[in-house]
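Left out: one protein chain. Kept in place: all the others.
The block that comes next holds subunit A.
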Amino acid sequence: MHVVDRRQNPKAKSLGNRQRFLRRVKSHMRKAFADSIRQRKIADLEGGQEVSISSKDLHEPTFHHDRNVGHRDYVLPGNHEYRPGDQIEKPSGGAGSGSGGSADGDGEDSFVFALTREEFLDLFFEDLELPNLAKRKLKSMDSPAWVRAGYSTDGSPQRLNKRETMRRSLARRIALGRPKLAEVEALQAELQQAQTAGDADEIARLRKLIDAQQTRMRAVPYLETVDLRYSRIQRVPKPTTQAVMFCLMDTSASMTEQLKDMAKRFYMLLHLFLKRHYKAVELVFIRHTYTAQEVDEQTFFHGRETGGTVVSSALEEMLKIVKQRYPVEDWNIYAAQASDGHNFDHDMPQTLRLLEQEILPICQYYAYIEVNDDQWPGDSVLWHGYYPLTARHANFAQAEVATAGEIFPVFHDLFDGKLRSGSNTN
């Protein structure tokens, strides 16, 4: 008898099966997402997701009898008082039959299972992309890729490849007939024996032999410079497109906690999306009231601040940062602005001028999201002011989010690679 401890074996043995399963239900899952995502909070993204999908494509048919026709007999356990000839009420739903053609185990209409967070996000962000991601500049980022590139005959000592070196050394030693150390030692032992025995002829013969061997050993060294091989490692510049995403958020007093919450959710999604798909995308968080300031991620999502609303302040801050750190010729620039649509009237001309003349020309894509609980779209100052821009600038889009449930679909629309591919006119 053997006891084998299999606990250390790879666990996810049916991973391949799961991938095939997910592949099969992908189209269904997309539909299920649209429904289930509506009730979802961003925080939910942290955990795995339970999805329910129609089991039509998952059904595995078998030949079995129709339960609604024909005659059946079966034996049941636990009779109490029935006598032959008694009539029993038929159980509803077909329960209680010990036999009959109930061979199918999966008659359910929908199939519920849990997705891991990774799987969920993969599916959710599938097909989404940053629009107009032009290759502004191919520049080797600070992480060039090092790749192995065979062997070289010289290099630094730490790159010495011992296996390759020894292979060549061995081949050379065999080819040139270098005597083995053990052979010479054996001869010397024989010599010693001959010496104690006093056999002069033998001594002379052995001496001569040993001499020849040793000369050869000196002539053919164990390791020679020609044997040395070094692993060659090549630095390959990895072309990366640089992009920066500006997140502009209005945190003024008119933005209620609820609206801020919605805006933050939108950005969280954006954040998640960019982090996942673009390693080289930098994020800049700017929040504004009547003044604007660049903040870190933590403050952006969790900080509290109130005041009046001057949108242009944020745009100015953005321009300032672009000038300082993100030269337009080197960077793809994106911006997403979230606001409740309020702005001081006197600031509007300045805002529109900045946006249209300075920001949109340098942006690959600018999305404006209006978070809004009760108003009609187009009612707010910003929406109204921005509206004409949508027609004039293909790289400008605006959308409105009134309930948390709309965040996902709106986000999807804004970054849907397929939808947007036609508007690549930058």
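Note that in this section a contact is a pair of C-beta atoms (placed from the backbone, for glycine too) under 8 Å apart; a residue touches a chain by one contact, two chains touch by 3 or more; residues count from 1.
Simple rule for what comes next: contacts and distances are computed from a predicted model.
**Student:** Considering the UniProt annotation of the chain absent from this complex, which name among "L-serine dehydratase", "Glutathione-dependent formaldehyde dehydrogenase", "SpoVR family protein" or "FtsW/RodA/SpoVE family cell cycle protein" applies?
**Tutor:** "SpoVR family protein"
**Student:** Identify the residue among A:Gln19, A:Thr153, A:Thr291 or A:Thr403 that touches the chain left out of the display.
**Tutor:** A:Gln19
**Student:** If I consider the whole complex, including the chain that's not displayed, which of A:Asp5, A:Asp201 or A:Glu329 touches that chain?
**Tutor:** A:Asp5
**Student:** For the chain that got dropped from the picture, name the residues of subunit A it touches.
**Tutor:** 1-7, 9, 11-14, 16-24, 50, 58-80, 82-90, 95-101, 103-104, 111-114
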